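Questions regarding the structure given below will be posed in turn.
With one protein chain withheld, the remaining protein chains of the complex are depicted in position.
Right, chain A next:
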Amino acid sequence: MSGFTTQELFAIFAMQGFSGLSLFCVFLLMALGLAIIFGQMGVINMAHGEFMTLGAYLTYLVSVQAATLGEWALDAYFPVAIAVAFLGAFMLGYLVERFMIRHLYQRPLDTLLATWGLGLILQQLFRSIFGPREKTVTMPDWLLGSYSATDMIDIPLNGLFILAITILLSVALLVLLYRSRWGTKVRATTQNRTMANAAGINTDRVDRLTFALGCGTAGVAGAAFTTIASTGPTSGGQYIVDTFLVVVFGGAASLFGTIVSAFGIAQSQSILSFFWSGSMAKVFTLLTVVVILMFRPQGLFASKVRR
């Protein structure tokens, strides 16, 4: 790190830290969906990345539609795109649970393979429909440019925007899970599916909606993703391994742990990749996570109760 003045280092940390925040947002939105699905049903959804890609392509489609409507539509389309991305991924998730996952409960390995296959099918569908070239979403003017905090620190506005979306969605999910009746049902089912059913909860329905909700969250991650990169058929798939890392590291049953672990992993990758290469940053992050998991196999946070 020699050759940098203290002031420069500070600026680098601030800016890399901020670009790490954008990565954190995508990780977190992906990981929340995955954590809910995995925590609730024990299903490892290898196609989760493709639900994110779906959300990104839907955002692209809405932006193309908006462009034909004129300038005002381009300024205002993004909230609509987020809603469309959520609904699209939610509905696909619902159908996938209904026609595929439901038949594979209690068979984790089969679910893994089946969802992986589903991911491949979806990737090829995207390729056939949208073409192999990456699509770039036309950004509204108010998302372009950056906010200069000091002479040396530039913070991009689109990063601030997806940070706001992420916070809103995370809070909404936490409220839904911990303050609503539906959340009580979900958590009761997660704890003991058989007993929840015998206490009067329609666990099949809870499963279907939970899976769809997790997929919808991935769709929103896709919409957020379009503001920091362009979308190709495999865009989402590239995040799946990192996302699993986040979920396992955070502790599968703890959403708070997921948040902390997404933050830690995204930040260390982003800041380290400035000084080393991107792959070295990844290696270092992975090693750290592996070492910590050796001492805490249950993840960073696990709920404490008597057994």
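The rule we apply is simple: contacts are C-beta pairs under 8 Å (C-beta built on N, C-alpha and C of every residue); 3 or more make two chains touch, one makes a residue touch a chain; residues count from 1.
Just so it is clear, contacts and distances are computed from a predicted model.
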Which one, "Short-chain dehydrogenase", "Sigma-70 family RNA polymerase sigma factor", "Urea ABC transporter ATP-binding subunit UrtE" or "Acetolactate synthase small subunit", is the UniProt name for the chain you do not see? "Urea ABC transporter ATP-binding subunit UrtE"
Just one of A:91, A:188, A:271 or A:293 touches the chain that is missing; which is it? A:188
Using the document's contact rule, name the residues of chain A that touch the chain not shown here. 181, 184-185, 187-188, 191-192, 194-203, 253, 303, 305-307
